[in-house]
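What you see is the complex with one protein chain gone and the rest in place.
Think of it as A and B in the order they're written, each chain with its own count starting at 1.
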Amino acid sequence: MARAVTTRTKAINTAVAWTLALVIFFPILYTIITSLKTESEAIAGFDLIPSFTIESYIAVQTQNDYFKPFMNSVILAVGSTILALIVAIPAAWAMAFSPTKRTKDILMWMLSTKMMPAVAVLVPIYLIFLRTGLMDTRIGLTVMLMLINLPIVIWMLYTYFREIPGEILEAARMDGASLWNEIVYILTPMAVPGIASTMLLNIILAWNESFWTIQLTTTNAAPLTAFIASFSSPQGLFWAKLSAASTLAIAPILIMGWFSQKQLVRGLTFGAVK
Amino acid sequence: MMRFANALLCASALSMLGTAALAETLTIATVNNGDMIRMQALTDDFTAKHPDIELNWVTLEENILRERVTTDIATQGGQYDVMTIGTYEVPIWAKQGWLLPLDNLGDDYDVADIIPAIAGGLSYEGKLYAAPFYGESSFVMYRTDLMEKAGLTMPDAPTWDFIADAARKMTDRENGINGICLRGKAGWGENMAFLTALSNAFGARWFDMDWKPQFDQPAWKNTLQSYVDLMNEAGPTGASSNGFNENLALFQQGKCGMWIDATVAASFVSNPADSTVADKVGYALAPDTGLGKRGNWLWAWSLAVPAGTKNADAAQTFVSWATSKAYLELVASKEGWANVPPGTRTSLYENPEYAKVPFAKMTLDSINAADPTKPTVDEVPYVGVQFVAIPEFQGLGTTVGQLFSAALAGQMSVDDALAQAQSVATREMTRAGYIK
Partner (left out) sequence: MATRQTQSLATIMRAPAIILLMIWMVVPLAMTLYFSFLNYNLLNPANTSWAGFFNYRYFYTDPAFFESIWNTLVLVLGVLLITIIGGIAIALLIDQPMFGQGIVRILVISPFFVMPPVAALVWKNMIMNPSYGVFADIAHFFGVAPVDWFAQYPLFSIIVIVAWQWLPFATLILLTSLQSLDGEQKEAAEMDGAGVVSRFIYLTLPHMARAITVVILIQTIFLLGVYAEILVTTNGGPGYASTNLVFLIYRAARLNFDIGGGAAGGIIAVVLANFVAIFLMRAVGKNLD
């Protein structure tokens, strides 16, 4: 079925793709390289070969323990994603398979809840968090992140679910399958890849959220974004340290991406559904 | 679910009570500058002396920290027991009654030892509301070798004309040497800190006694025009986005003949581990123009206790420890005198050991040359050398900074920038009710 691909074409593809990928990846690569330099090397100009010192990592760890913010990041990102999925899957399902005249308006409205600039609503939210005792708690922040990303999650799921052919459902209904069975036995297996990739994307968005996670935490719930904010400094050049801290903050999610690569790709390929 | 979580919280709180009986926990918000990070590392000394007080650190980058603590104190959030704030915040917050006066610092604290210029900036109606952790001014750092090559000798107290002349002579663009590096990035704490301080030497002021903006006056025109001209002829490319760090990197790599910036920069540029020019740096006071004021600023990162704290006594105990003479000695014994937080106590500068630090005397002289209560030649209604201690200044200063950085980048004439600055300042001050 597939065309025979010559090795030469493949080699050219490979060369072009790798060049492009490395250009795009370069700022991150350079951050990692810089994290392995000494501070004076870091500002000494362009150099791809560091002295492979881990002094910056040691300095970062002594100044600010990595483990606690790391755990907070994991809890916030995963927790808010699971919460969002619990709310979003039924909603997206309903919108995709029992659309009403207003479904599109509702979807648009959901997205528009993200349009209020965070800087403008900080004080109201801050006051609410203070009065309800949610300030600097993981529960408060998890709910917050869930609400922020909920519209996106619903959207992503909705578009995935829309791809699932309606004929299968109709056939099932003809056979007298109940709604419950329809969801559990037909839709879920088809939707799992889409849900998985939505989940991954949402974890990334939650991991990188760097306004609320800094403004609404002090010590107990502060995640890696706050950890980073303790290393970027307008007064004092600590690029090696900042690079080390950034590398530490990026690494978990990068590794997660690496390992979930297959699932991510399968989830993003609708071929399985069709 | 919620109830279960609460029960769990109570249980863990109880068990904590069991282990650490009656320990008070202080949450301390601080900036991530080197001296504060060193303090964090020396926490053990404090907890050894006060085993009943636990310390929780929140270390953040300066701008984020400022947003964070200001929101908290203004909403009576009570998230922090000790806050690190600057000379800009202290008068504004003290006026609102948000800070506790520091009247319980202990018998051996010696308040009178705090450098008067600094203490003046941290007091409101005669009471001290924040204790200085380190103080800084700004001065000229210059390359002794390049100065010699240009056939000039830097006086201890140069004039602006001398600086401008020297900068032009030192410039050697072929070899990547810029005569002078100055801040250009827009922002109230970036280019406006430098330019406001410099404008004092030119006899300019932000507002007259009726809070009328003064950007339409010749003194501001002279300040901005000579800054823009000099930077065009002797400054680095990309100057309009350079802040402290960018200039520090340039200077350390030997690309600047002179640099006028914070005195704390001296310890970076003279450190051979980071700087390629460590052994060729000289220091001089910030320039004047013969009008009686110099173009240097005054800033002190200070520790204050918010009025809402439940641990006021413990908080003062901590503030007292961190800003005491004993703390200076502690740092000296562990890391050497050069790493002691500078600029807070007169006694430090009387210490013969500390006098050996090359930039010690010049730092003290610079600090003493600034007077926050009388910053410029003419009388002004505000406090602050390189800022105006009113709540509206951060936003206004940043807008004016944007205009001035456009003038530096050549996208706007100096006259246009000043005219627009005058109009936005008038607008803002009218709105805020200063101009009746």
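Throughout what follows, contacts are C-beta pairs under 8 Å (C-beta built on N, C-alpha and C of every residue); 3 or more make two chains touch, one makes a residue touch a chain.
Not measured: the values here are computed from a predicted model.
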Study note, to complete from the structure: By the document's definition of touch, the residue of B:Thr47, B:Gln96, B:Thr153 or B:Thr373 touching the omitted chain is B:Gln96
Check your understanding: What subunit A residues would touch the chain not displayed?
Key -> 1-3, 5, 9-11, 13-14, 16-18, 20-22, 24-28, 30-31, 34, 43, 45-46, 87-88, 90-91, 93-95, 97-98, 104, 106, 108-125, 127-128, 147, 150-152, 154-156, 159, 163, 170, 179, 197, 201, 204, 207-208, 210-211, 224-225, 228-229, 232, 239, 242-243, 246, 249-250, 253-254, 257-258, 261-262, 265, 268-271, 274
Study note, to complete from the structure: Against the hidden chain, subunit B presents residues 63, 67, 70-71, 74-75, 92, 96, 185-188, 190, 236-241, 245-246, 249-250, 253, 255, 391-392, 394-396, 398-399, 401-403, 405-406, 408-409, 411-412, 420, 423-424, 431-433
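Here, only the chains that are shown with their structure count from here on.
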Revision key, fill the gap. Subunit A and subunit B have mean C-alpha positions lying a whole-number Å distance apart equal to 37
Exercise for review: Spell out the residues on subunit B that touch subunit A in their complex, using ranges where they run on.
Suggested key: 5, 27, 29, 31-34, 37, 40-41, 56-64, 67-68, 71, 75, 77, 79-80, 189, 243-245, 248-249, 252-253, 262, 264, 268, 273-276
Revision key, fill the gap. Note: in the complex, subunit A contacts subunit B through residues 38-40, 43-45, 62-64, 122-123, 126-127, 130, 135-136, 139, 214-215, 218-219, 222, 226, 229-237
